[in-house]
Structures are given as structure tokens and as C-alpha cells.
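One structure is given below, encoded as C-alpha cells.
Note that this complex is displayed minus one protein chain, with the remaining chains in position.
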Amino acid sequence: MPHLVILYTPQLDRETDMTALCRKLADTMLAARDEAGAPVFPKGGTRVLAYPAAHFAVADGSGDHAFAYFNIRMARGRSGAVHKAVGEALVATAREHLAPVLAQRAVGLTLQVDEGAEVFDGKFGNLHPLFAKA
Amino acid sequence: MPHLVILYTPQLDRETDMTALCRKLADTMLAARDEAGAPVFPKGGTRVLAYPAAHFAVADGSGDHAFAYFNIRMARGRSGAVHKAVGEALVATAREHLAPVLAQRAVGLTLQVDEGAEVFDGKFGNLHPLFAKA
Partner (left out) sequence: MPHLVILYTPQLDRETDMTALCRKLADTMLAARDEAGAPVFPKGGTRVLAYPAAHFAVADGSGDHAFAYFNIRMARGRSGAVHKAVGEALVATAREHLAPVLAQRAVGLTLQVDEGAEVFDGKFGNLHPLFAKA
């Protein structure tokens, strides 16, 4: 953790560079700092995954409406101030990247921060140690 | 919010029109009314996204079993009666659309309504204002 998942309608793939947006959002996560000035998210645990829908319906179907939903799930225990700062930073990054899209089409954009409520949490990869070494 | 996400096994793409099902489910959401007769969901915030899995396993692998999971995440604060009415209306729409599939194959179908427990919620698109104007 954390991960950010983007679910979106596929028109956006023709109108913006979603891979670049993923990178910018990951960089925004890596830049986040808590009240003590420490990184909010571990480098080896930060990832953004984006999924265009195969089928979709938006609003009342009255036009070519697009939509993207950004959901970041982070570990429990951070303060409300950190949640807000992370959410606002990610919104700012996405808004800037998508400004040309917003200027030319109808698109719904929602970003939500969730705290994970998992009852089991297992890490078994080799990315964290890789970055801890660095 | 709200959004409805459908995760399903890809045989269904050959056996039914999933885009049409998304539209019918969105229309069902838009038709939902609360105890006061007001729309449960805002037009500009209603969307359905469907994702066939690239890889899957269902039950014990003893046959060609399909599966679809419907998850609607809605804002907190609605009554249990509204949750139930929304859930039952969506199940009825999906059951009717999928009746020919149900008549000819094994398919698991589950629909769940979740209340979002987000700790940050940002809207930054232009769809809500578009429909508020209408």
C-alpha cells in the first residue's frame, strides 16, 4: 500500500496520455509529506493502475460523456490533515493534466481517498527491500 | 458518485450485449426515488463501467462457468429502505437482461450495494454543472 486505481471511460485514451497521468500521480504520492515532514508513502509501495472500461454508460446517455474515477487506498492511521493534503494534491495533478480534456468535452472526475479496512495484509514481493537498500 | 462497476468473466461478451446492460442499469439508477420522491442519484454523477477479466477461475473448474459481480458504491447517509429499493431494482434489471443467458448456461450473479467510507472526496469535472444547467 498505497495504491491508486483509475477506472475510466475509453474515450480518454484518445484524448490524453493516461500513462503520463499515472506517472504524475505516482510522483505526487511520492512527494507527499506528513506533519513531521516524513514521506507519507513508501517508495516501494507506491503504484498507480489505470483501467479503461470495455463497456460503460454515463449519466442519461444524452451525449458523448466521459468519466474517470480515481480511488486511492492507503493504510489506516493517518490524520485527517494528511488525507486532505494527499487528496488535494492528487486532484491538483489530475486537474492540470486533464485541463485540455476539460476544455473540450464533458467529463465527470471524482477522486476519493479510502483507508483500507483489511483484516489481513500480506506483503511478499521484493520491491520494498529494493528501495530500502537505495 | 454513485458508480456501478461490473467485473465479469469474458464468455458473457459473446452471449449478451454488455453495453446495453450498462445503459439499462444507469437508467434504473436514474429512475430511483427516495422516501420523499426525489431522485436518489444525480444525473451527472451516475455511471456504469464494465470490465471483462483477462484471466479467471470460477468454482471448481468443473465446467464452463461464468460469473458477474455488480458493485454499486453510493454516498453515505441513505436509509436502509433506499439501499434495498436500489439493490432490488438493479437486480431486477440485470435479471431481466440476462434471462436468456441464465436459461442456457451456468452463471453466478451477485449484486452488492456499498456505502462509500471515503476520507476525502473531490469532484473536479464538468458533468454535474452541465446537468444542473439542464
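Chains: A and B, in written order; residue numbering restarts at 1 for each.
Everything below uses one rule, namely that contacts are C-beta pairs under 8 Å (C-beta built on N, C-alpha and C of every residue); 3 or more make two chains touch, one makes a residue touch a chain.
None of these values were measured; they are calculated from a predicted model.
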The listed residue (A:Ala38, A:Ala103 or A:Val119) that touches the chain absent from the view is A:Val119
Residues of chain B touching the missing chain are 7-9, 51, 53-61, 65, 67-69, 80, 83-84, 86-88, 90-91, 94-95, 102, 106-115, 117
Touch rule applied to chain A and the missing chain gives residues 1, 3, 5-6, 13, 18-19, 21-23, 25-27, 30, 43-52, 116-128, 130-131
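As a working rule, only the chains that are shown with their structure count from here on.
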Distance between the CA centroids of chain A and chain B (whole Å) is 22
